[in-house]
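Just one protein chain is left out here, and the rest sit where they should.
When the chains are written out, they are named A, B and C in that same order, and each has its own residue count from 1.
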Amino acid sequence: MDGDGQNYSVFNSRMLVDTVGDITDDALKASRIKDVIGVLVGRVFNWSQRKSLFPLHLGIKCCALEMAAAGASRFDAERFGVFFRSSPRQCDVLLVNGPISKKFADPIVRLWEQMPEPKWCIAMGECAISGGPYFQSYNILEGVDTVIPVDVYIPGCPPRPEALIDGFDKLRQKIIRIGASPDDGAPESKNPIIVGDD
Amino acid sequence: MANALSSMDGVNAEVSERTSGTNPRNVVSVDCASENWRQLAECLRVEHGVDYCSMITGIHWPEGGAEKNWEVVYHFMRMGISNPPVVEGMVQPIITDPSTVEGADVPLEIEVRIALPETRDPKVASVQDIWVGADWNEKETWDLVGIDFEGHVGMRRVLQPHETPAGFHPLQKQHKLRYHDFEEMYDDAQGFLRKPSDAGKIK
Amino acid sequence: MMATSDWLDLRGWIEGLVGWSMDNVHDALPSNDIDATVTISLPTGIWPEDIILGRVFNVQDGFGQIQPALEGFFAATMICTVVFTTMMLTMLPIPYIERKFIGRLMDRLGATTTLRSLWIGESGVTAGKWWDQLPFGMGAPIGWLNKTLNSIWGNDHHLEAVSRVNNRGYHGYWFLLPGFFQAFADFTKFAGKEHIVPKEADRTVYEVAPVIIISTTVLVFAFVPFGPHFYAASPELSVVFMMAIFGVAPLGVFFAGWASNNKYTLIGGMRSAAQLTAYEIPLLITVLGVCVISGSFNVIEIVDFQAQESNVWNLFMLPLGAALFLITMIAEVERIPFDMPEAEAELVEGWWTEYGGMRWGLMFAAEYQRCYAACLLFALFFLGGWEAPFQGTMESLPVAGGGLELLFSLIPGIAWVLIKAWLLFAVFVWIRASLHRVRTDQILEFGWQWLLPLSIVNLAIAMFLRVWVWDGSWGIVAPVVMILSGIVGLVILAVDEDKEALESMTRPYSTYAVTKAYPGRHPQTSLEDLQRQYTAYTAVKAATSVSLSETEAGS
Partner (left out) sequence: MAEMWISMGPQHPMTHGLWTLKIKVDGETVVDTEPDLGYIHRGVEKICEARDFTQITTYCDRLCYASANTWSHSYIYAVEDLLEVEVPERAEYIRLIAVELQRIASHLMWLGAYGPDIGNLSVMVWCLREREMMMDLLQELGGSRMHYNFPRVGGVKRDLPHGFAQRARAKVSLFLNRIQEYEALFDESTIFLIRTQGVGYSKAEEMVNHGVTGPNLRAGGVNYDVRTSHPYSVYSELDWEVPVERPSVKGADCYDRYRIRVEEMRVSAMMVLEALDKIPRGADTYHEPGDPAIIAKAPSRAPEGTSGSHHFEDSRGESMFYLAGGGEARGKNPYRVSIRSPMFITIPYASKCMVGYKVADIPAIMGSFDPCIGETDR
């Protein structure tokens, strides 16, 4: 205070910055512009994510043929925006259609980690759900959900292509509730669902 | 052919009647001692023209007694197949009517059973160089049953993971099925303790 | 050269608008002089007298001096904005055509995504009153709009099946453009995806490669005219400029393949580099033939040559050139049968295997932009651009000529250009659905051994026509001769090649089956009993209750 060479000037740049920052933060809070942008853009992204689900072109066992049949003429899964890609970098859905052996546990975890967020996993068939008829085997994991999180389970050995299409529909129902408002009719969405919350 | 094979020492062959659905068929079933097996195999390939090794089965008989504790069953076929001839630069496919062929051309099934005594490391001679088709069959038999083949080049795990502990051959009878006898074979089936096989390596 | 007339005079309108506004600004400025005299008096003894800076200044004159530059700048900006917006909007039907047409060729429907799920949700599950999360009740109009749309285009109860499978498709409202918004959905989703750079990748090059590809692809459209007065820029050598920029993208492809540190992408990049260098040269020589026969390196002048000077499209004068241009362009945009760089069978996704998220989405769009540019260039070079088919001929008809002339004068040129380009892209899709993939060495052999000499032959034909035949117009003989030669060549390719080349390539085989079929010939012996079985089949169809919609799907 007295003569220690410090400059106690009225103008302090830090104080100015703090003041301006507080003012802008208050303005942002007051205008809630973040909420507006978040909600509107969030709904658009939500629509786009549930309308273009690219599964990974991964055929493990019997269900792979039903997956192929679902993409063929009679059951036309492409009508609902399901295009199969071969590279995990460009996929949204990991469609696990078969038993996971100990030898394949590492590769499928790597495939899952190679896929960019947001991503979902569908366990198709009994083998992927619980090991299926091979639950006693010495080389089979009891379901893919022991190594990666699963969003939708499609039972059946193998499930029919209609069941697969319905499974994708169930996944869309799950996606549309992300960030939904509390009071929609759906029972298990009393609170807004956050991705990765399951 | 059965008599010819029976003339060899340690080999005992007869023709057994097998039924398949509605119509019967004949199979030359041979019992062979493990030390005579290599000689018998060369005889089959060279003299009797057995050109096709169908499958190799290894069986573990814990209660089979001292002399037949392990068993290796070979299934061969005599197809009598040769490359189709080339006539003026065009291949003439071989069209054989199986109802007309006779003699050594008749397609024949041969089943060779080799009983092994009780031992920790059962082994028989490898026929990998005689029938290339036996190569991966022997690999699989060693992988699953644990019967080793002497002279087999490049023996490795084919069906089980490469990092499977040595000496673990699941088709041996002391390994029980999961949930039947719970303790064994439940070696971290969920993979919780599992490390990635290529951990630490640069991909 | 007399330019084509089009009522859609975009450049004229914009320049007029800018000039008018600039004149108003000029007039609004103060016209009286401003005395900007500044006198600086310095201490005496150094300089003899004071220094007088500045002078009398007139704002209007000063503005008048820079007015042309300003007008040019604003007009160019507005024109470029309009043209690029038009390009982006008219490119949206391209993926739509791809999906729907190949779906129909494959006996499928293709994507039927519509916007209805925005307001009716997915299978009865909606996002609730999500607009209530908006502050200040500004979501109320959204809620009202949602209710209105539900009442108009929601699931109506008299379509039980459609109501049961809520919005799994468009249930027949063609005006909802089923599948048109799939491209929107994909692109927005890519924008929202995570961006992953592989661990061992060369980060800089990995990030730069998509920029190279996309920017050069967009730059091509700077010189593509949609109409006689509907272009962003038209330098004298626009064709050369366009081809030069078109050839830059392979560099980015090679960068991407190399930088991803993936063996598939590396092989894909190598293939892309080899293939595109092998097909750039025939492409350039073919385009050179077009420029020679049209006597200009400017796209607009090339189109005007076809439309005005000689009322004959270059397609009819250079059939060989058109075929070569089509083939080389398919190879340039890497589509089947020349899509070795992204061969899904052996290389997982080819050179962009490691790319995901927005970068891959943009490169995906760049692929379609290249296809679109190829189709537009074909339409401009060979199909007369914005000239209606046989316009001169039809306008010279005795009776209906006047009406047709009026009709053609009412249709803007951009309509013809877009129609031609989209139909040509449908041809691309048709080729993709019906052909297989060629091997790498076969692609290169084809390019160097056949396309290059043929393109030189095409150039020679063009020179001959231009030098010896052209006398202000192609008489009557030259077009007829060229068209007939083209038709003859096509017939030879279609018939002769199918007979002899296939027979020579096919070894006769002997099968002991009831019906024999081998290339070029379909079994004739079994057709009678097949007919007999068909009659029994129709009888059965009437008798039994088997649903034939399944058995003969799309037969």
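One rule holds in what follows: contacts are C-beta pairs under 8 Å (C-beta built on N, C-alpha and C of every residue); 3 or more make two chains touch, one makes a residue touch a chain.
Small disclaimer: the values here were computed from a predicted structure and weren't measured.
Just so you know, the chain we are not showing touches A, B, C across the whole complex.
Contact with the omitted chain, checked across A:17, A:33 or A:65, is made by A:65.
Although one chain is not displayed, chain B still touches it through residues 18-23, 25, 51-55, 57, 59, 63, 73, 75, 77, 79, 81-84, 86, 89-96, 98, 107, 109, 111, 131-137, 140, 144, 157-161, 170-171, 175, 177, 180.
Where chain C meets the chain that is not shown, the touching residues are 102, 105-108, 263-264, 266-267, 270, 336-337, 339-340, 343-348, 433-442, 497-498, 501-502, 505-515, 517-520, 522-523, 526, 530, 533-534, 536-537, 540-541, 543-546, 550-555.
Contact between chain A and the unshown chain involves residues 56-62, 64-66, 68-69, 71-74, 86, 88, 98-99, 101, 103-104, 107, 111, 133-134, 136-140, 157-158, 160.
Note that in this section only the chains that are shown with their structure count from here on.
The distance from the centre of chain B to the centre of chain C, each centre being the mean of the chain's C-alpha atoms, comes to 61 Å. Centre-to-centre spacing of chain A and chain C amounts to 33 Å, using the average Cα coordinate of each chain.
In chain A, no position touches at least two other chains. For chain A in complex with chain C, the residues that touch the partner chain are 31-32, 35-36, 39-40, 43-52, 72-74, 76, 78-81, 85-87, 89-90, 92, 114-118, 165, 169, 172-173, 175-177, 179-186, 189. The residues of chain B lying in touch with chain A in their complex are 160-161, 170, 175, 177-180, 185, 187, 189-191, 194, 196-198. By the touch criterion stated above, chain C contacts chain A in their complex at residues 99, 103, 106-113, 117-118, 121-123, 125-136, 138-139, 168-169, 181-182, 184-189, 191-196, 344, 348-349, 352-357, 360, 550, 553-554.
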